[in-house]
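Below is the structure I would like to discuss, written out as structure tokens.
All protein chains of the complex are present and in place, except for one that has been dropped.
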């Protein structure tokens, strides 16, 4: 193999640059050139490529974001022209194949979440030599134990909880932090335990707010006149609906600002009569320099993807299982949401600590 | 002087503990005992005091919050009983004076914002030996060049901007950050310049959103397909109204979540056709370990307040002017809002950089 | 079980307080009281105990160090009286057993490194109901995949590398960072990869400095006039000796300051003719607020130890294996050093990146 292409797709995630650097450095040892695709599959469709050499990846390890750019909506199999929501989608997959061929790229490393990996799988089925690298802040991909970027998002949320703690305690207040996690509560659970939360609400466990209110009032009776509540954006009341609605349109969505955090705040104030404040972390969780753990994981994914290419393991995704990076079939990796199981050890530890989970 | 009392009032602010530690340590060198008042003037009214010795302030320098607790609504001259909003306010100022006397406290150091300092002034006029120490995240007190906690809030907002930058750039998006500052734009201006913002909107300069949209589009035409917008919570459009409404009731306020940041996002999306995302930092700005600058300033205020007491400078507030801590009359310090003047050197630097201020 | 004791022994390690908090909170749910032993086995010998309730562990999760204190030299089976190096050691193990009995403690949770766990094992053999929790910055205990505190130490070293990078690059200099790891190179390897090191020298791979010099010069020829070198304190040249000598005496040891980092600097300057600078991180690696990863791991160890006690699994140590906390016999856990194997996946990733390991 003499030349490969690499792209980053989907939402931003700390560690993307670390993966790119590892791919370029590992490929170089085999004399393989790397070409970068700009803005995810948009660049593949339009042939927007840049060479990626040592100089291009020098110094990017600690930086958030991706030097290639990314989007989370350009599907070559149903491309709406990048011009917004109105165009009739067309199949541009042939353009992608041709552009890669013209660029001399014999294979593609696709770094992305479920959406991008599904597209990668479709290309694999068309014969493209593809390796996937899993990417999601939310850690909700089934085939891998952990995704890079997740530990950084947990750290960002935990640092926010550390900050809220002092104010909660000084003011005898209930502080509510809404974190990412529409379908899975990993960030809320991990950050909540690491940040000393008193209540953690996740999508996997529909919550009974009366129980939550009771826990908050019990603490107050014991002299702890403050509580810290972490809510995943996809948490929902028993028998209720998720209050996050889609952001498909790409338009700013003020209702999102009145999401589950605000709802819990309103309802909890009514039930407890205690003052509270809500913070919605939002995109802060997607940015920033990756923590050491994620830099290591991202680097390992990058080098493992080059090894997989070298060994012809096309159509696979590299994944963490235990301490090892393994390869799984892309077809086994996509479309499988990994929620927090009720037997998850961190969830059990949370219960041992007496953290209220709302059930 | 053999014994003094100290209280912390108003909203939480990084550095309060550093002031308390400095007061106790400096007082000790003169053989003065210190008694702490719990929860601001609430504890003074109810005689809720604790002794504050070396052991009590050991290790608190780096911690956010206040070990004494604080509230921002208990006015002894119009006390509503701590029980919420409904009780008929009564004058409990005599109780404060008697409680201090019973505790043996010959003087009071009041650390607080404009509200607490006004109460301190009223007590000074009743003959209480009072020294004030200015406290506000917002840096909007006229009599002092800078308040402790401000630099920490600026740092928190700047770190958020650093995180948003990578995502903005990777996604070619407009990112909007709403920061504190209802009446003055200090945090927005300082954090915006330190965090590399492209647009900064502050209460002192009513904004013309068409100009802002034009700046964002101009950047896009020059190849910078992202922009970072910092908005102070009190920013308002030319000829418009502030969209933050009061939080007097102490109840969670979902509308606040749809404050100026959301409004700017909506309007800017309409004018530019570009995707954007809003983050509202909220109470994160009040918490966390104070930065070195604020620890130094808080420590200096604390030691200077003890010196002022020793020298009988009652009825004054310690204040920073240039490099020096001076004393100003409490009556000259309160009720005077310090907004960002149009000649502020950081504002002029922002203009030199080409940052769009909306005017 | 109605009452248990807990102690922290050996060198300081971020996460000790998180373990203590988890033990107290988890024990409370079973109605078990906890008594803390001061300063490791010193307090056990002298009966220096304190009750540990909810209030005592409130707020300690984010703090480095241990609220119980620790020492790394008081062995009850050969106790030198705490008075230094001169006293004749005596067996005080009976005092420990009696003191625990008098205090009503039915079992002991010992949090410590290899030394403390060996003592715990000896007590287990005397019939004491003991559970061990592994603790070492260096991550060099065989029976567990990872120890709490390690990830924080890696982060501290990685942040130092981030800082050194800009100076190295601006000054075209070789920067050398000496990190902890006398017998195992885990911190050097993980921090080196996460911090973008160009050279990593660990005890497991005796280094040939000519190879290192050649790598540094090759970079310079390619236009990278700087290099970052990470050295574990126990690294040694091919055929040479470790230059760290013992610190048994407890006296400050200026020669330590001229340890392996200084030696590598001297030799590398001679071989390359290039300017360099050395930084010795030292005890900074043992301090600070634990990172989220370590808070979670420490919390899980604490709750798992209480479960082990409840289930009568005495004489075991809780350990991380894969994603699970398991129990291993104390006798299988101690005296077994875990070095970096040549097949370690992070080591292989380092080689894929082209990092020079000196062999």
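Letters A, B and C name the chains as they come in the text, with residue numbers starting at 1 for each one.
Everything below uses one rule, namely that a residue touches a chain if its C-beta (ideal position, glycine included) is under 8 Å from a C-beta of that chain, and two chains touch if they have at least 3 such contacts.
Bear in mind that the values here come from a model prediction, so they are computed numbers and not experimental data.
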{"item": "Missing chain: touched chains present in the view", "value": "B, C"}
{"item": "Residue among B:77, B:183 or B:293 that touches the chain left out of view", "value": "B:293"}
{"item": "Candidates B:25, B:211 or B:266 - the one touching the absent chain", "value": "B:25"}
{"item": "Residue of B:116, B:151 or B:167 in touch with the missing chain, whole complex considered", "value": "B:151"}
{"item": "Residue numbers in chain B that touch the chain omitted from display", "value": "22, 25-26, 28-29, 54, 58-59, 61-62, 145, 151, 154-155, 158, 162, 165, 169, 190-191, 193-196, 222, 224, 289, 291-293, 295-296, 299-300, 303-304, 306-307, 322-325, 345-346, 348-349, 352-354"}
{"item": "Positions on chain C contacted by the hidden chain, ascending", "value": "8, 11-12, 14, 16, 39, 63-66, 69-71, 84, 156, 160, 162-167, 169-172, 175, 250-252, 254, 257-258, 262, 265-266, 268-269, 273, 275-284, 286-288"}
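The rule is short, and it goes like this: only the chains that are shown with their structure count from here on.
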{"item": "Chain centre separation (chain B, chain C; CA means) in Å", "value": "41"}
{"item": "Chain A and chain C, separation of their C-alpha mean positions in angstrom", "value": "31"}
{"item": "Distance between chain centroids, defined by C-alpha means - chain A, chain B (Å)", "value": "34"}
